[in-house]
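A single protein chain has been omitted; all remaining protein chains appear in their positions.
Right after this comes subunit A.
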Amino acid sequence: MSDLLPSALDLARFQFAFTVVWHFLFPAFTIGLASYLAVLEGLWLWTDRGAYLDTYRYWLKIFAVAFAMGVVSGIVMSYQFGTNWSVFADKTSPVLGPLLGYEVLTAFFLEAGFLGVMLFGLGRVGPRLHFVATCFVAGGTLLSAFWILAANSWMQTPTGHATGADGQFIPESWLAIIFNPSFPYRFAHTVTAAYLTTAMIVGAVGAWHLLRDRMNERARIMFSMAMWMAAIVAPMQLLIGDLHGVNSYHHQPTKVAAMEGHFETERRAPSILFGMPDADAGVTRGQIAIPGFASLYLTHSLDGEVKGLKAFPKDTWPTNIPLVFWAFRIMVGLGMLMIALGVASLILRWRDNLYDSPWLHRFAVAMGPSGLVAVTAGWTVTEAGRQPFTVYGLLRTADSVAPIAAPAVAASLAAFVVVYFVVFGAGIAYLFHLFRQAPEAGEHGPPQGQPVRTAGITPAPGLVNRETHGAEPRQAGIRP
């Protein structure tokens, strides 16, 4: 009977997975959105076209909500290492601690400090300084990604350290630790994924409103910019992902074998499109495969030898191979659809039909959540594929967990599940409410008569004047 009850380790793993997946949904969206806001505000300053400011304000309200949820769920993460993974924390702290410390010092303070200016300061500091604040927030999100990915990549491909007393990792070369072998690929892959995630959401919202009013200028701006992003960056992502895969093959061969569903080592290794890996039997059943293709993209030779899982001790195999296998297919499949969307938009743009093709707009709406799903699937591949280690090849997950009792973890897990679904559920429902509102000329937020506050809702007097002399003077009258 006791075998049926999950252990403290299982519960701690599940709790980490649950909280980190929820958490990452928000930064995956806000990293891209912060840059998008900076571009919109820059375009507004450069062209003086009011529609850019409207679009900026529209997305700023959404950014404020998503960012708040990212911050509070992130604080939970920074404490969870200590509560649930204290042995891991103790052993890896000399290496990971300073990386996370730098994240706080360079990124979090920058984002949090200037977010206030971004949301409330437009009338207090003037448009140019406000633009600087937006850029600081956007830069902060990228710096944050830099450090957290350096830390994660080191856990995947650890270098630059020695092993000290008590099994601690002692830093030897900080350059080697930060710029570890998988870092450049992982950083590029993740930031690009975040940009695509934002592009899919912005594109879907733009398309949704174009389906209702294809003349809406703000919706056109959103849709057009998002489609440029899909057309240019989605194919780039395929290339980056391929390079990342080759890198993983060299440094984490068991992960790649699980992704590919390869148990046997072979030349002319097939690329298995679909199938069902069976770890106990050591075969992938029901394969639909392209012969030789895996050898081609992993070794860049049709004839190259690709190692299968059986080349490695079974106690180093990822613990959930079907999960890794299928999550990888979901990520790649969605990536292909994003490329298709981008290509379709290019063709229609060339034919001057970008804003008049309802089927494309419906496709874009359907693709709205694809970035978030793909990012979650991608992280599942990378994290589940790293098992059974927290520091690949060096520190086992089972040896990382805190000396905690299963009931304590179970109780806190239940609390997290309830609170996250209630709070973030309400937050996300509210985001959908915002998405459904058409981006208006003179965009300034909630209906009038509500208490004045937040997120660029109240236009600054200076801005009303500026726009009166701008390209679209008719908007000025709408403002209070």
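Keep in mind that, in the parts below, a residue touches a chain if its C-beta (ideal position, glycine included) is under 8 Å from a C-beta of that chain, and two chains touch if they have at least 3 such contacts; residues count from 1.
The rule is simple: contacts and distances are computed from a predicted model.
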Undepicted complex member, UniProt protein name, chosen from "Cytochrome d ubiquinol oxidase subunit II", "Response regulator transcription factor", "succinate dehydrogenase" or "Ferredoxin": "Cytochrome d ubiquinol oxidase subunit II"
Selected residue (touches chain absent from view) among A:L239, A:M276 or A:A405: A:A405
Touch with the omitted chain, as defined above, among A:F108, A:F187 or A:F223: A:F108
Residue of A:V21, A:V72, A:V283 or A:A311 in touch with the missing chain, whole complex considered: A:V72
Touching residues (missing chain, whole complex) on subunit A: 64-65, 68-69, 71-76, 78-79, 81-83, 86-87, 89-90, 93-98, 100-106, 108-110, 112-117, 119-125, 164, 166, 168, 170-172, 174, 402-405, 408, 411-412, 415-416, 419-420, 423-424, 426-427, 430, 433, 446, 450-455, 457-460
